[in-house]
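Note sheet for the following structure.
Every protein chain of the complex appears in place save one, which is left out.
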Amino acid sequence: MAVAPPSDPLSGTSLKADFPLLSRTVHGKRIVYLDSAATSQKPDQVLAAMDLYYRNFNANVHRGVYAIAEEATNAIEAAREGVRRFINARSTAEIIFTKNATESLNLVIQSWGRANLSDGDVVVLTHMEHHANIVPWHMLAAEKNLELRWIPLTDDGQLDLTDLDSILVGAKALGATAMSNVLGAFNPVRELTDAARAAGAISIIDGCQSVPHSTTDVQAMGADFLAFSGHKMLGPTGIGVLWGREELLDAMPPFLGGGEMIRDVRLDGFTCNELPWKFEAGTPAIAEIIGLGAAVEYLEALGMDNVRAHERALTEYTLSSFSERFGDDISIHGPADSSLRGGVFSFSFKDLHPHDLSQVLDQHAVCVRAGHHCAKPLMKLLGVGATARASVYIYNDTSDIDSLGDALEQAGAFFAF
Amino acid sequence: MAVAPPSDPLSGTSLKADFPLLSRTVHGKRIVYLDSAATSQKPDQVLAAMDLYYRNFNANVHRGVYAIAEEATNAIEAAREGVRRFINARSTAEIIFTKNATESLNLVIQSWGRANLSDGDVVVLTHMEHHANIVPWHMLAAEKNLELRWIPLTDDGQLDLTDLDSILVGAKALGATAMSNVLGAFNPVRELTDAARAAGAISIIDGCQSVPHSTTDVQAMGADFLAFSGHKMLGPTGIGVLWGREELLDAMPPFLGGGEMIRDVRLDGFTCNELPWKFEAGTPAIAEIIGLGAAVEYLEALGMDNVRAHERALTEYTLSSFSERFGDDISIHGPADSSLRGGVFSFSFKDLHPHDLSQVLDQHAVCVRAGHHCAKPLMKLLGVGATARASVYIYNDTSDIDSLGDALEQAGAFFAF
Amino acid sequence: MPGLEDLYREIILDHYRNPRNRGELETPPAHRVEGFNPLCGDEIVVYVDLDDAGVVTDIRIGGQGCSISQSSASMMSAAVKGKTTEEVAELTRAFKAMMSIHESSLEGSEAEAAEQEALANVKLGDLEALRGVVKFPVRIKCATLAWNTLAQGIEESNA
Partner (left out) sequence: MPGLEDLYREIILDHYRNPRNRGELETPPAHRVEGFNPLCGDEIVVYVDLDDAGVVTDIRIGGQGCSISQSSASMMSAAVKGKTTEEVAELTRAFKAMMSIHESSLEGSEAEAAEQEALANVKLGDLEALRGVVKFPVRIKCATLAWNTLAQGIEESNA
């Protein structure tokens, strides 16, 4: 259906105008924002949608008969339908709003995990998981005495699937990120979920980095659960999504108890509401859901294949221009082939510590992250305490990469004295 | 220190100008918003604070070296200090940001409860609790086989504390709302927490309705935990607070696992970060925390004693003018004495069903809620399936109450044909 | 803008004030089933008696709710008495079709369109008075509560 994408269908330069923060200056220079893997900037359209809610129909949802309460309810349910369409879920019953991807993962791991796992059960994770898909498993493992197994990595930062089937033997669940927030690697999700299903395990996919940057089709993915965050995909903070297969969600016990998630409450017990509300206790993040809905519309208008093509073009530019400019002075983790990776570049530069490096880059208004990126087991495997990480999104263009390169040169010079 | 408050130190009329939604019209009439117990309107100041963040320093927090990441981190930690001051907590280590009060309560009940309660233990709740302080206990009770006991109510909708000490015998925890979202009753929190402590129970106070409407001093309150939501106190959706005593929070196991809440993560385990971050997994609701900080500043500038005095004056006006206008046609649940109650009026009017009533009121642009208000056990006790509820806040004034009265007259006439 | 008269037709208020078939039936032989509207607290109890041929020989309604949910239940009770479960199912589909908002007809297949037409021929009688509810979307669940509860009751007593 899709034709081969042109080299770069989006112009990051012209999109910049939609993002108010990108016209800000820092230390007297125009900001160069290269930390979208941590959080993205937000377009005017998203801010306007939330503002409209607060100024025109701010009211609590689902329980009001009056006009603005109905408008608010319709707006969040329309956003739910927008998210459903965006990831091609079968039904809005499968779209659960959470506060962030971390809560989404904890919801599955605690609710599904407590109900379905017991002493000695095996859970398989990858060595490139974010803490959000590790720590909740450690917590459950301590409670239930589970065995955690780890899918290793190849030298160029991809999953090493050589022994996948034997690793999965006896496993009840597989947790895997669709794209690494450190290595940039896109993982072969369908291959993973097929292998998991064959082994009798459910699969829980962390889509934090993949959903904002590529087309998502949960049905084609073959997964059982998918978690992602709004703030990394042009949406506001305070909103995440858990998608899950309806049969599984239906069978799971509730996670948080309170208003909205009940059908009846008595002194001696309660019954749950239907999906998706069963898992949405308390007043929802109404403005944030509306903002996420607007973000999804913005991305759909661009076309996710175009987003991916743009970032792939930018990835190729980055890899080649940096290798040309810096040769062996720079080393970028993860796959070298741009078809296997997204626009997240964890790198080391000369002998500079990432923390010092990003401090100097900041003086040039270049924003990159330095740290363990919530992936300490991966850092240990890479043999580093931290990396510097630059990451791009729709509004970035080659001039941003050039600015980063210029700032790297300055940093090299500064620490060479 | 505080002198007897004047009859009404705030003018709701002049405050209205700060709240953009209140100038909206519905069905051709200017909106009369009387549903602040469900969610409050937001002043320009709060919306501007969030907008400023998104337009000027939107970045992920706690992990960035660059300028805007530092600005964002400082902003949320300043908001934490603002909340600490607002409720007079000893330390910001005790201020935990959640997504809403429901999550705050689930956090305590699940984390503290799982670690400290076991088979046959007793938990005491009041018969006027919101589902958010009932359902999580039902969930834990089913898991741990706990006994739930209920503090009964007097005929005029106050807690009946006659047998409090005997109800508390052997109890490990007391859960009580500081103010009922149905009856309007302010409960004698200090008396409750003293009795609980004497019985060896911790106390978990639901401050959703009290914190927005009166001065809060967690140290004077004598409680162990206090939960409240931002959206009911001029703040945005998607943000709640849990305050807890540091010793208890320190000893509790983590609730959600992921980034931010860790000190170290290895393949074989993890160690927790310090308070308050230990309980804040994942990217926080950054904009929402900043918005809550601005809301707290707005309320502090008004003075919480003034807020209470204003609402008390409005309560007196409502009770007396409605009794004059409607006599026996209206009956308002909860205490008749305005010193014992806040501005939340659940009522029945003639023989009209609340749902029908609020539909008619909506035609007159008067927003009141109809339903069980997430307090089904209380509804059953009151012998009703639902009530209509009008609730006021700082921006309401006597003209809003008059508009409600006028609309009630029209409703009576409409259904009398 | 829809007015209150669109919602509260006189016949609705009549059924609300003078509900038909209010009460209980002995169980067994009757089957008892409860329905909740979690949003507003409305509760409905349906007692239904089916004979061996699947005919609704008797029905009673209990519970409490707003004028829409109560009048809908009352009208339903009058409409289904003496009907077979197939006829009840068809009536239910027709009623729910009337209650559903078709925001986009793009999604409907041809089969659905044919079904729509078939249902359009089902006589709704008094129930037509509830058509105005569609203009007040939050109230649709009030109107359909009794119907969903009855459907569940019939299903359970067949099981």
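Each chain carries a letter (A, B and C) given by its place in the written order, and its residues are counted from 1.
Everything below uses one rule, namely that contacts are C-beta pairs under 8 Å (C-beta built on N, C-alpha and C of every residue); 3 or more make two chains touch, one makes a residue touch a chain.
Keep in mind that what you see is a predicted model, and the values were worked out from it rather than measured.
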Seminar exercise, completed: Across the complex, visible chains touched by the hidden chain are A, B
For this session: Would you indicate which residue among A:L34, A:L275, A:V360 or A:I401 is in contact with the undisplayed chain?
Result: A:V360
Seminar exercise, completed: Among B:D217, B:D264, B:E300 or B:D337, contact with the omitted chain is made only by B:D264
Seminar exercise, completed: Only one of B:L10, B:V26 or B:V65 touches the unshown chain, namely B:V65
Seminar exercise, completed: Only one of B:N273, B:N306, B:Q363 or B:N396 touches the unshown chain, namely B:N273
Problem set entry | For chain A, residues in touch with the removed chain | 27, 353-356, 359-360, 363, 370-372, 376, 379, 385-386, 414-415
For this session: Name every residue on chain B in touch with the hidden partner chain.
Result: 62-65, 70, 73-74, 262-264, 273
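The rule we apply is simple: only the chains that are shown with their structure count from here on.
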Seminar exercise, completed: Moving step by step through touching chains, the smallest count that connects chain B to chain C is 1
Exercise. Centre-to-centre on C-alpha atoms, which chain is most distant from chain B?
Worked result: C
For this session: Please compute the C-alpha centroid of chain B, do the same for chain C, then give the distance between them in whole Å.
Result: 38
Exercise. Where the centres are mean C-alpha positions, what is the separation of chain A from chain C, in Å?
Worked result: 45
Exercise. How many Å are there between the centre of chain A and the centre of chain B, using C-alpha atoms for each centre?
Worked result: 32
For this session: Pull out every residue in chain B that's touching 2 or more other chains.
Result: 27, 355, 359, 370-371, 376
For this session: For chain C, jot down the residues that touch at least 2 other chains.
Result: 39-40, 139
